[in-house]
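Every protein chain of the complex appears in place save one, which is left out.
Presenting chain A:
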Amino acid sequence: MTVSTLATSVASPRKATAAILANAVLIVIALCFLLPLAWLVLASLDVKATYQTQIPEQLSLDNFAAVFNPELTFLPLWNSLLLSGGAAVVTVLASVLAAYPLSRYTMRFNKPFMYGVLFGTCLPITAIMVPVYSLFVRLNLLDSIPATIFFMAATSLPMAIWMTKNFMDSVPVSLEEAAWVDGASAMNALRRIVVPLMRPGLSVVFIFVFIQAWGNFFVPFVLLLSPSKQPAAVSIYSFFGQYGAIAYGQLAAFSVLYSVPVILLYVLVSRGMGGSFTMSGAIKG
């Protein structure tokens, strides 16, 4: 770190002024981005919250206490966990299995398949919930949690297959070759050697799908009808519709409770990213 700062400072004598300017502009940008969020945090701690950003007269956790009940918070959060956890597990399993032949064998349809996957990644499939709704009506899958899980998994599969294949390509084949020589089947090699080696990559895919599904509002809003099956994203919207114009503080508290899990997961994955992709070093030296 010190070496690189030294090197650039020697190369550019005007760095000091530029740095002050850059810092000033960035601090202004950071304030602009944080300002809307300040309301969320302050209002959740303020019993008399409005849409104004204000320092609460007295800090209290009453808003949290008010929404802290099974019907309003726990059941929706459990449903969210079920939906996003289910979607993430299904996606990771399906994409690991699919990535193996795509990464390890040279087959005629590899290329068209991967192009198809890339094309699928780009389709605005979550924007076309109207035909999805009528397809679900026709298949009698409306208001079914498993079907919604599979739909969410399918929409994140193209991206997940793409990522998983790239991660798998970076796991050296020579480790598996040793296993094949010892008589292990392809599936055994995948389970015992490849998957453990790409655990960091797979957890990135898992968390990526989980965060997306956790935050998704439109899909469960259209596909799940009974309140007892709806995840937090939808129940928070109904709460807003019913009490939003009065209970700002509770709305904010509910939003905070619902956001904390994904924020923690994001911190986890961004911390882990730094040193986790060193496994390809297993083959060197």
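By our rule, contacts are C-beta pairs under 8 Å (C-beta built on N, C-alpha and C of every residue); 3 or more make two chains touch, one makes a residue touch a chain; residues count from 1.
We take it that contacts and distances are computed from a predicted model.
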Identity of the absent chain, which is to be given by its UniProt protein name, from "Rhamnose-binding protein", "Amino acid ABC transporter permease", "Inner-membrane translocator" or "Electron transfer flavoprotein beta subunit": "Amino acid ABC transporter permease"
Contact with the hidden chain (one of A:Val47, A:Leu81 or A:Ala94): A:Ala94
Selected residue (touches chain absent from view) among A:Phe64, A:Phe167 or A:Tyr258: A:Tyr258
Of A:Phe151, A:Phe167 or A:Phe206, the residue in touch with the unshown chain: A:Phe151
Footprint left on chain A by the chain that the document does not show: 4, 7-8, 11-12, 15, 18-19, 22-23, 25-27, 29-40, 43, 50-53, 90, 93-95, 97-98, 100-102, 104-107, 110-111, 113-115, 118-135, 138, 150-151, 153-155, 157-158, 161, 166, 169, 173, 176-177, 180-181, 186-187, 189, 211, 214-218, 222, 232-233, 236-237, 240, 248, 251, 255, 258-259, 262-263, 266
